[in-house]
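Here the complex is missing one protein chain, while the rest keep their positions.
Here is chain A:
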Amino acid sequence: MDFQVVVLAGGTSKNLLPLVSKEVPKALLPVANRPVLSYVLEQLELSNLKDLIVVVEGEDAAIHVGGWISNAYVDRLHVEVAAVHEEVGTAGALRAIAHHLTANDILVVSGDLVFDVPPGALAAAHRKHNAVVTTMLCPAPVSGPTESGSSGGKDKIKKPRRYNIIGLDPSKQFLLHIGTGAEVEKDIRIQKSILRAVGQMEIRADLMDAHMYAFKRSVLQEVLDEKDEFQSLKEDVLPYLVRSQLKSEVLFSGVPQTEENGNEKVSSQNNQAVVSRIMANASTPSFHELSSGYNGSTHVRRIHKCCAYIASESRYCQRLNSIQAFSDINRDVIGDASHLSGYSFSAHNNIIHPSAQLGTRTTVGPHCMLWEGSQMGDKCSVKRSVIGRHCRIGSNVKVVNSVVMNHVTIGDGCSIHGSVICSNAQLQERAVLKDCQVGAGFVVTAGSEHKGESLARK
């Protein structure tokens, strides 16, 4: 279908700091014991998209990600891993790999997306309207992370439960306004020209830009070339394209002509005009054409279309771009959106690997996962949590709403609520953690109590 897929896997995001490290870049963060990137790759594979470019920030991270991909998908996917400098942003990343892009349209997917929306739907909407950019909007997650971060990881303003301000046309197909990042909290500024053209605009704050875009390659490359200062797709490129849709500055000379140049040889220009007029009259005009065409002006305005595909409510779509999101997604993947994980759940709605050992009177509740080789002592209780490989957990331990990665040692009598404990961490006896993040290899001393802290090795 002439689409090229670029997965922006990021590097070591600052948002997720205690969780990510040099060894575990963001893309490899385990979600239900699978790297988050695998969710994206699997979804793409389901859609028969097997030629991918994965862009990773930083050489080290690229080596790790590349190593993992080549192990996991060696026979199934054809993946090129490209390393770019850190802090170049998403736009910069695309700029760096621009020479690899050849197809007409580019599908850009963020590597931290956990979703089951078919990418084909986005691509189809893009093709149908011959749009310059199509973005996927999904309902903002209800359980709401308290922090929203942009993909570039620059702003850390607290914006509870509001990600984007999005303006749509009445048919909900075209994107008229998008406010991201810091703009969300400010006053909304809407261009009069667009409003006048479309007549009616629907402003929604309950939608989130899922960071899955379909771009027309020629336009994308032109924008990236001309606007050096653009760093982020989400915050710079997309708003720019949306803003300028009625007075397009991009010289995408090829776009309107290429479609009809088949007629040139035989027919005169006049005939072509008639054909295009028939087509224009017969097709339902979008507001772009209405605003430019029928006013009798000979000067044809340059326009381009920015479309939006709104994922239905029933689909799951969330980005792993904050610690809160990380625990949310972990909980969802083994809970409500369990079809994403690809595991088969037991009758108790949980997964306990056969090699895991449970002590007497230890209960593992529904929506839990206890993976390979983990041992638990007596009288433990696990609720809504993920426990990774080869963890050793003592007696009388409570784990609720938490993620415990691999090779973690937890002493007797610990209580862990809503926390994330990274690999190789050690919790000594009677440690109490609430809403904490424990970095890799960190040792929590015996009897200590922490609440809402980020614990990591300095």
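Note that a residue touches a chain if its C-beta (ideal position, glycine included) is under 8 Å from a C-beta of that chain, and two chains touch if they have at least 3 such contacts; residues count from 1.
Definition applied: contacts and distances are computed from a predicted model.
K.L.:
Absent chain per UniProt: "E1 ubiquitin-activating enzyme", "Translation initiation factor eIF2B subunit delta", "V-type proton ATPase subunit a" or "Erythropoietin receptor"?
P.N.:
From the choices "E1 ubiquitin-activating enzyme", "Translation initiation factor eIF2B subunit delta", "V-type proton ATPase subunit a" or "Erythropoietin receptor", the unshown chain carries the UniProt name "Translation initiation factor eIF2B subunit delta".
K.L.:
Looking at the full complex, which residue from A:Val6, A:Leu19 or A:Leu49 touches the chain that isn't shown here?
P.N.:
Result: among the candidates, A:Leu49 touches the missing chain.
K.L.:
Check each of A:Pro30, A:Gly58, A:Gly89 or A:Pro119 against the chain that is not shown and name the one that touches it.
P.N.:
A:Pro119
K.L.:
I'm checking contacts with the chain that's been left out. Which of A:Arg127, A:Lys379 or A:His417 qualifies?
P.N.:
Answering carefully, the residue with contact to the hidden chain is A:Arg127.
K.L.:
Could you please point out the chain A residues that touch the chain left off the display?
P.N.:
Contacting residues on chain A, toward the hidden partner: 1-3, 47-49, 118-121, 123-125, 127-128, 130, 170, 259-260, 262-263, 265-267, 271, 274-275, 278-279, 281-285, 294-296, 312.
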